[in-house]
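Input: a single structure, listed below in structure tokens.
With one protein chain held back, the other chains of the complex are shown just where they sit.
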């Protein structure tokens, strides 16, 4: 794949400061790029920009003057880079058609231009939309609908009664529509509660490798349009994830919690069940949300590491905190203070 | 699926207050139910009950009078609801038989009424019991035994030397019998220790999507009857999980730990290796169990979120805790106190 800088700039509406005939053969970071590579710089990357050996760099207007090499000036360098990266993506795109080893139920409907990979199984009544790509070893359950332009990369499981919007991407190992953890107490044992809801996933949702999304107990589990989920996430039954919310790896969201729109959950965050998180909330990594959050803002409870001997001292003192607080109060009283 | 309220009440031994000829076509929560739906109310749900539009509600005797609609009075509404939900579950139940694309070793034994899905592989010497359902893309290793009535939903991996009891449910992506993390130190490198134990899983165990259960290093990893595991859980080699224990999503249990019967581990809990947890212990979400727990009760260490600026102040003070404790002690000494 060889492009001229001019052709690339035109695709993203950028303004070239340099040679439009320069040839670009790949993409790389500012640090690793060579003279045939295009890179990008945010306004914060000025120091890496100053020493780059890239052939050219996508930049915002604030740093045009600081580049030692040709630049393409754009409003949003990262977004422009994302758009151009699709031109250089080596990921194979299979041709339309159904692999002879795929097993398709007679009453499933598969669009003519969909691509269905080897050993994939599509069950009764399922609908596969236009331009969908389903890789090897996937499973689409009875009656489920895969919206146009969606991509199930490989070894994805979508069980029955699931609806995916358009342009949804599911990475390998994803499971959508598994039973929620519904248990009724009976004597001293647990009785399984059948999970008869479904899952509804909006347009442009992306779900990372080995993430699981359980079906609803009665009503549906919902992930709204544009939400982005990383790998190894657990979404329990009847959760709602609001539009354009981004969730990093290893997050667990317990049943029936309702996460707002435009939220960001850091890696390893845990959200207890039956909570509401407002729109625009950010939770930093490894925090525990055990009550509803009603106001937008940044919330934290992830405790950073210390050298182990210090940590042991401090965590031992933590277990004396109530005692320390009482003793502090007693001292204040002796000094005649009345602290609130 | 259309039932009369009378027929449903009869199935759960309930007493109708209302019209036994009322038709019920579905199940729903108190909030979402319409006039053709059956719902249920625990004693704590009195306010939702008062405003429900359900056709009828399963209730305990304490709230019969508070329902605006017909009720079926039962001893345990949630359990009765679980039983009736099986009647309305849309999950497809495949007919007995072996799909032509399944690969079954000549010396594997598959019960006549078992259902084996497409692209499933059953290896040498494996035994598949009566009424077992194995969905698409599963793998049962050499010599493993799947007890009667069990259900491997789809894309489940059971490796060699694993024994499942009866009515075990394994959801998609589950791996049972993977190698434990056994490493011997040799110089400054790690040497793999072959994992030659197996896994034994009792009757009525359910294991959620993408959960992993490692085989034993020498003796077996054991999950006792009636234990319920949610999604994304890691069970390391030689763990024992006691009967009727419930474990929520994203829990990790390190090697050789022994979890009692009738325990409950909240989401994201971590249990260190070689520990014992007594029967009847509850651990709340995102707690770390780093020592054995000898007494039943509720245990916690998950720290709840605060607004980030407050959190930063408090966690900085945490790293001064030992110093603060010493200074508090010094003040007490100056005041002539002898604190224990």
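The first chain written gets the first letter, and so on, giving A and B; residue counts start at 1 in each chain.
By our rule, a contact is a pair of C-beta atoms (placed from the backbone, for glycine too) under 8 Å apart; a residue touches a chain by one contact, two chains touch by 3 or more.
Treat the numbers as computed from the prediction; the structure is a model and nothing was measured.
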Listed residues B:89, B:219 or B:322, member touching the removed chain: B:219
Residue among A:14, A:55, A:147 or A:173 that touches the chain left out of view: A:173
Contact residue for the chain not shown (choose from B:15, B:274 or B:313): B:313
Hidden partner chain, touching residue among B:39, B:67 or B:232: B:232
Subunit A, residues in touch with the chain not shown (by the definition above): 27-29, 32, 76, 78-79, 81-83, 85-86, 88-92, 99, 101, 117-119, 135-137, 153-155, 169, 171-173, 206, 208-210, 226, 228, 230-232, 244, 246, 248-250, 262, 267-268, 285-286, 302-308, 311-312, 315, 318-319, 321-322, 324-325, 328, 331-332, 335, 339
Where the unshown chain meets subunit B, residue by residue: 101, 103, 119, 121, 123-124, 137, 139, 141-143, 155, 157, 159-161, 173, 175, 178-179, 181-186, 188-196, 210, 212, 214, 218-219, 232, 234, 236, 250, 252, 254, 268, 270, 272, 283-284, 287-291, 293, 297-301, 303-304, 306, 310, 313-314, 317-318, 320-321, 324, 327-328, 331, 334
